[in-house]
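Of the protein chains in this complex, all but one are displayed in their positions.
And now, chain A:
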Amino acid sequence: MLIDFIILMKQELIITVIIFILLLLKIGTDISNEKILNLANGLLLLNLAAGFVGNQQGMLFNEMFLTNPLIVLEKNILSLGTLIVSLQSADWLKKHDHVPEFYILLLCTLLGMFFMISAGNLLMFYIGLELSSIPLAAMANFDLGKRRSSEAAMKFIMSSAFASGLLLFGISLVYGATGTLTFSEMAGHITGGSLQVFAFVLLLSGFAFKISVVPFHLWTADVYEGAPVAVTSWLSVISKGSVLFAFVSVLYTVFKPMAATWYNMLFVLSVLTILIGNLFAIRQNNIKRFLAFSSIAQIGFILVGITGSSQLATASVVYFVLIYVFSNLAAFGVVALVSAVTGREQVSDYKGFYKTNPVLSWVLTIALFSLAGVPPTAGFFGKFFLLMSGAGKGNYVLITIAALNMIISFYYYLRIVKAIFMDANEQPIERLIIPAYAKLAMVICIVGIIVTGLAGYVYDYIHSLSFGF
């Protein structure tokens, strides 16, 4: 029993241990930031490595907690993202007074995400979700001197609380309609009655808030802009990725009998999300806001994939999140570095960037190309598979809209590329020295962007673990 417990929950246990180590260090010793960063990065690497050892299927605590190879893989993707974010923020944290606290909060949210993905029960799911969002508000406020940062935290906590309220209301209605909160039992009671549809809409809205689907996206840009870059990248990649994983599993297991109902909802939401995200991204001048809206559009594409509801769809979503981790974090890595050294965050600041920083320019360009879906970067494969899984339902209207929206997204990604390579600038960003950790993170991301796509094995592996109907 104890052995089972340790094996099945190994990732959660490791994270908990790391949290305690950092907590004790904070209380007990007077250790330099430098050492804490080294230690934390080392531990995160260990955590990532441990995730690949042993791949068990099973459940604990009366189906409260389930795990299977796909869930382990999803957690590994999140661990990988965490490691990259941690490496990228090293330069910013070095001068910060509260490094251990940052890591403790960060890992608490990661722990919450792990529980959320592994949940086999709506209550467990809810607890995981809360654990993953409340510390985030504190993290958003981590630029302690800046008012914008506090504003971002406030906005985040308010919208997050609202979303949680919706979710909780939905959960209670689901309980009323089905008499159970366990996923496996619930599926048998879902009939598509009006109360259940109402409950589903509430649940969907809660999810939509978390992954900022239009029309629940309004908090995104402000929070992204105000929060420190490390937190923004964490929010846009890891946090959204985890909710997406949970969303897919809830949708495909619990609400499978209502597939026809939610297909139409997702159809409308995905079209809206892609379109609005794209149109707003065109007009952004702050690069963080720009990435916020582009990430909204990306979520729209993911929703197109989710409508496919086949094994292909699950695989494509997980695959895309993996690619998204690499490409978005590569972009944020450059933005974080520039912002940490020079404090400049406008798109126009990047004019003439290539003259002074060729390497960083190529990293940013490759990342943007991957986000836009240009081959041979992985983003091309990710988008291709998402749209293919959406097309599997035979709805070519949706696919056509999505494909044509790719053009708009090309426009705004290319706008940045144009600024970097083509525009002249009186005061370009000076030549930056890339710190060792950030360099490592960039190498990981670029290798990921190139290899994940071209090596068909990655997708095959994810597909072999996936499920659908």
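Things to note:
Here is the rule we go by: contacts are C-beta pairs under 8 Å (C-beta built on N, C-alpha and C of every residue); 3 or more make two chains touch, one makes a residue touch a chain; residues count from 1.
By our rule, contacts and distances are computed from a predicted model.
The protein name that UniProt records for the chain not on display, among "nitrile hydratase", "Hydrogenase-4 component E", "NADH-quinone oxidoreductase subunit M" or "Peptide/nickel transport system permease protein", is "NADH-quinone oxidoreductase subunit M". Checked against the full complex, the candidates A:353, A:380 or A:437 give a single residue touching the omitted chain, namely A:380.
When the full complex is taken into account, the listed residue touching the unshown chain is A:404, out of A:404, A:436 or A:451. Taking the complete complex into account, A:315 is the one of A:202, A:251 or A:315 that touches the chain left out. For chain A, the residues touching the chain absent from view are 311-312, 315, 369, 374-376, 380, 384-385, 387-388, 391-392, 394, 396, 399-400, 403-404, 406-407, 410-411, 414, 417-418, 421-423, 456, 459-460, 463.
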